[in-house]
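In this view, the complex is presented without one of its protein chains, the others remaining in place.
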Amino acid sequence: MTEPEINFSLAKQFGLLEDEYERIIKILGRTPTYTELGIFSVMWSEHCSYKNSILQLKTLPRSGGRLLVGAGEENAGLVDIGDGLAVAFKIESHNHPSAVEPYQGAATGVGGILRDIFTMGARPIAALNSLRFGKISNGKAGETVETVSTVSTAGRSKFLFKNVVKGIGDYGNCFGVPTISGEVYFEECYQDNPLVNAMAVGIVKHNESATATASGVGNPVFIVGSSTGKDGIHGATFASEEISEESESKRPNVQVGDPFTEKLLLEATLEVIRSGAVVGIQDMGAAGITCSTSEMSAKGKCGMEINLDLVPLRDENMSAYEIMLSESQERMLVVVEKGKEQIAIDIFDKWDLNCVEIGKITEEEKVKIYYKGKLEADVPPYDLVLGGGAPVYKREIKEPAYFKDKRAFDLNSVKEPEDLNKVLLTLLSSPNIANKKWVYEQYDYQVRTNTVILPGGDASVIRLKDTDKALSVKVDCNGRYVYLDPYKGGMIAVCESARNVACTGAKPLAITNCLNFGNPYNPEVYYQFSEAIRGIGDACRILETPVTGGNVSFYNQSQDYAVYPTPVIGMLGLIEDVDKIMTSYFKKEGDIILILGKPVDENSIKNDIGGSEYINTIHGLTEGNSPDIDTEFEKKLQEVILKLTDERLVNSAHDISDGGLAVALAECCIMDPENMTGCEINIEYSGRKDFRLFAETQSSIIISADPGNIKKILEIAEMYSVNVKETGITKGNRFKINTEIDLPLREIAEGYYNSIKNIMEV
Amino acid sequence: MYISKINISLRKTILDPQGKAIEHSLKSLGFEPIVDTRIGKYIELKIDAVSKQEAEKISEEACKKLLANPVMEDFTFEVTEIGGTE
Partner (left out) sequence: MAGVKAGVVVFPGSNCDHDIYYILKHIMNTDTEFLWHKEQGIGDRNLIILPGGFSFGDYLRCGAAAKFSPVMNEVIRFANNGGVVIGICNGFQVLCETGLLPGVLLRNENLKFVCKTVTLKVENNKSIFTGDYEIKEEINIPVAHGEGNYYCDSNTHMELVGNNQILFRYTDNPNGSLDDIAGIQNINRNVFGMMPHPERASDKILGNTDGYRFFKSVVESIQ
């Protein structure tokens, strides 16, 4: 191809701003080459540089506790769990690729996050995901046709949902990692901008972890894994734009995943790291060779000389620009210790993978790219990367105008329904609350035979063979709360994920986050962003769960509206004794049901009904404020539940969340479909019954316990000033709350377990 | 140099759920006249052989040995000569 003239108008097409272009000229002392312009534009894109978010991210607690490396230092966070073991975990978005090609977009999202984990030397032991789509429930049953023009919006959402799930399943299942937990929400605001966030968790011995730092002048640099093709060129820039009709025509940007090659790459990578031949290693995600060479060099304060003629190519006639920016999947850059080349080559050969030396480490801090005898790029790595010379912006902030109306809305004006049985059944079968087995039964959630708590409950739990330990993991975010109050919503996302993990008997250790927002140049969006971060930071400090890293996804926005601000939290918890793992459902008749939490009153309930699933699903409104949250109290509550599970005083623990008290209690009855246990509940009302039953009051946990343990439970709760309210007993095969609600369990289970299937299939 | 274009399809007696699902979608888009839909695989081999006969023999063996399973699949192929080594 003939390369166009380099000037600002070209740079603008690459997504660069005028002062950014001028800065490039200043850094280089000359006009960049075409390849260099591509390198700068992709490295300075939002996706790679975090230029509009890094100032906010730095306010988060990013070290301390059990963290072995600080946030952002390596491909993923690393947390000490004792016994010489560490957990690597991270969450990442693949929203834009999934919007145009849901199957491959989701699949390569999973592939990318798995590579981040095993590049650290950690074997992936669990995958999770957090998904958002437009509403699916108002279309025809089974309608999932892809042609946009001929189908309802619900049909389009179903098409995206179905293929995203299939993409995640096919990739993870073949790779051999259990997909053990997740969340799926359906809201109109995600109609044009679905969110697909994938998380992976891996385990590594302390002395076997790898670094993404290049070092050792003269050490050879290898490219390993798949060959390089033309796929995904400028994917990182693509992820930094709004979705528009043009996005459809950008389909070639979407990469295709190959989970089998990824599995080979996993085994070979772990083997080569253990062999001691590796100095540094980084996977090639966004911006491929460009990103890996510059980031590794910058981190190691060295340079690299790379000869692109040696890179194994899949397509003929590729230019230097295309090779540098290709986002072909399943590749890694490896710096090998000089003299140990053959060890690395033999290992990759065993797994039938490419392992080709393409350059070496140099002292001069320059990345020099040669191709066909020509120096195509000569750039200082430090100036390309986040934390180095990449631009950093502080954006304008403005409190969103909609707050006022939402908060002024009189929730008492909502009509009180007569038949609360019907309301409960409707909520339990609404897609946001209903059981997601239609989704997780397409994921192999048991491979590697470690999954102790299967998907479908609060958090999922995997045991660690050869130890007494287990990990509890959960992804969580209620975007509606964050929309109504970004600060409280951010805190709640952290608190709820921690509470979920604590309900399984695990101590929350650390989080990873995936921050999905609209266009950061919109001051209202940026307000949401900075307030949500403030909330996350405050909650993490109180709960002592530092942020290990994650990902920011802006531009989840179409012409006139953004998605709900959706900062998804991935929480990691540790269980020291696998025998003390706790589950959420009632176990047997004759147990006492108690609620741990804060005392509620008419005012608190009226606040906490705001933004609820009840107000949304039953009344079609998104009004009011987010529920209140007291992080100090949350911390005490979690200490109580951990103490109770540790002393084996409770038989089940489940927190109150979407759908409120009544839905949570119903879930306790039916969450073990093989052994459902009914209950009789007595509630003292103050104010409206519907509000009391469905308010999403935070920091509340429903437990069931043998009558003989109640005294002890009360004593422990009192030590921490946590209120305990005896609320009923487990009994029979009906679900009863006073006289308002009385339903057979099989009726509530029917909608809860089958509604998504009924919507998705004929 | 020869190109072998191979079609592999499920045997007629075997239920093809994928074909059925696609047919259902086509019908819902208004393609009423479509009465049957079968899904198969298309495989293209570039073969460096001395003659068309040899390329056909190689195609046949590849199908029998690996590409198709006779318990459930039928295959057909068409070999054409292409210029040079591209």
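All chains are identified by letter, namely A and B, in their written order; residue positions are counted from 1 within each chain.
In the analysis below, a contact is a pair of C-beta atoms (placed from the backbone, for glycine too) under 8 Å apart; a residue touches a chain by one contact, two chains touch by 3 or more.
Because the structure is predicted, anything quoted here is derived from the model rather than measured.
Screening A:Leu85, A:Val100 or A:Val578 against the full complex identifies A:Val578 as the residue touching the chain left out. Considering A:Tyr443, A:Tyr614, A:Phe735 or A:Tyr752, the position touching the chain not shown turns out to be A:Tyr443 (whole complex).
Per the touch definition above, the residue from A:Glu101, A:Asp170, A:Asp192 or A:Glu376 contacting the chain not shown is A:Asp170. For subunit B, the residues in touch with the chain missing from this view are 14-15, 17-18, 21, 41, 66-67, 69, 71-72. If you put the missing chain back, the residues of subunit A touching it would be 166, 169-170, 173-176, 258-261, 263-264, 267, 350-352, 437, 440-449, 451-452, 463, 465, 578, 761.
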